[in-house]
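Note that this complex is displayed minus one protein chain, with the remaining chains in position.
For chain A:
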């Protein structure tokens, strides 16, 4: 439940419609807060840009990322198998020089 709430909150955070709605309301009322709301919108857009630039892993499409993930998993599996095979292959111990 808490995770669902946080997901909903995240979704709402990314929406610009509430701010635009506030701006239109202020314009209708001829409120002096119009400029403040406009600044809020500009700030939010700027922050969104900065957040997008800082987010990791979005330099590729989801499909490409999924493909790379599968490749990495396969690599790990193969290397584990190889190591297991070579470690079990050694039937004798190399004596240490006395």
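Here is the rule we go by: a residue touches a chain if its C-beta (ideal position, glycine included) is under 8 Å from a C-beta of that chain, and two chains touch if they have at least 3 such contacts; residues count from 1.
Rule of thumb we're sticking to: contacts and distances are computed from a predicted model.
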item	value
Omitted chain (choose from "Nuclear factor Y", "Mediator of RNA polymerase II transcription subunit 4", "Histidine-containing phosphotransfer protein" or "Calponin-homology (CH) domain-containing protein") - UniProt protein name	"Mediator of RNA polymerase II transcription subunit 4"
Contact footprint on chain A, counting only the chain that is left out	10-11, 14-17, 20, 23-24, 27, 38, 41, 45, 48-49, 52-53, 55-66, 68-69, 72-73, 75-76, 79-80, 82-83, 86-87, 94
